[in-house]
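Worksheet for the structure shown next.
With one protein chain withheld, the remaining protein chains of the complex are depicted in position.
Right after this comes subunit A.
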């Protein structure tokens, strides 16, 4: 068997770059360019061209290949033949304390670099720099929107940018060359080459600095070992550093096909397939995006993915279901979290696409619930928002937990126990346990934990109501649901603080203390129902009797004083199952007529 290759993130990114068909050349990078100034041969401004992409809702600056940007932190360092307006035109919308210095540096740098050139475009550019007066910006064709955007230049009559003229390209290469001629072993590629001192900036990770952040950096003493400086701490070649940077920046393109649409917690997630044929790789990427993040808009596609995942769970290889995906395609998932100027790898998974498909299938299977709380499987963000976030807001999802959950899904490992605790806490804080979202998550966490510990003896946690399931938490959850039914039947659905609002948390954590109250109130409610709807009362009483018969030894006084977290989770599952059950069998007409759940059902089925 061929050895499965499980590379580190940098090595896999370099591999991606090598397969890119439209990769940037070394020394070039894609930058957001807002405007292009057209100059004539004497360096006079002829016109200004808007480079924004105006197809979307908001005009977006266009990504153009330009000579690679200089890494700027606090110093003044101009870029070659392009830059923002404070450098190029000495104008800025901000306070502009250093604008004059920045422009002077830009002019001096280009005068030095372009010295002796006889290329018509570059000569014109030099003249433009000599003649430029910042006041000129106040008149047409300049506009105030241009301030602080990146500017490129073009010679009038030329159809390509100034920095793409052959003479400019040659110079761009010279600018990049350094005096460093020593070589090191590159720990990414395994070849000897010129070492990278500083690593490229990575742009597009949510929450990181907009100017870009470093994945590899040694910017503090504590990160350096054995007196090594900067990049020598981890010998990486200039080429490998450029290539992983270019690949990662490409993957991170907003709304790109390789980026999970919304960050999971604080982690921006990118993924890519490794296939020789670009189209096959793209198909695999699309499939993964859809499987991880079923589209709300396209119900048909969501169903197709669901069927495919079911088939994968039964053991069929994905390539058999989807002939457009190469068998044995390798797949990588990288989650990056911001940490000011640095990026951290929140998770890194590298495996065959089939393995990922099987794990996604297992994930959806572990969360299965009847009746289902959702019409189509939810993506991980929605799931987390519904079960652990305050007010169900995405920004309130605990970031570490989110990362761990996604890792568990992608690695097929046990879900974090903190997910269980956090979900129970939301229920105690008043989330509605009848939605089923919490119950599904709790079931998944319990189920996977048991599978991990090989404790098959305890039996599987039921998908739908299982009256014979012996767990005390589960049965107490059922009991609670039936008493709630009695309350609704007696007082109608308009009760301000229902039993569930008042007692759900306490009843699941400390049953002995609370169920005494619940049972006493329940007797009153049942007496009331008996008068109004005797048939319905009989059904409820029969159900209660059945449950009491299972809480062994029977009788309210023998209820457990407290339930451990696992049993509290079963309580919530039992509650949901009982709550969704149409009790009363064929005589359910009685139940339906009064079924207080009708409204809820409609809302969850969207």
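Quick notes on this structure:
In this section, a residue touches a chain if its C-beta (ideal position, glycine included) is under 8 Å from a C-beta of that chain, and two chains touch if they have at least 3 such contacts; residues count from 1.
The definition used in the following text is that contacts and distances are computed from a predicted model.
When the unshown chain is looked up in UniProt, the name that turns up among "Radical SAM protein", "NADH-quinone oxidoreductase subunit F", "PadR family transcriptional regulator" or "pre-crRNA processing endonuclease" is "pre-crRNA processing endonuclease".
Looking at A:233, A:253 or A:372, the residue that reaches the missing chain in the full complex is A:233.
Looking at A:4, A:49, A:211 or A:299, the residue that reaches the missing chain in the full complex is A:4. Touching the omitted chain from subunit A are residues 1, 3-11, 185, 187-188, 190, 215-228, 233-236, 337, 339, 342-348, 400, 403-404, 407, 411, 413.
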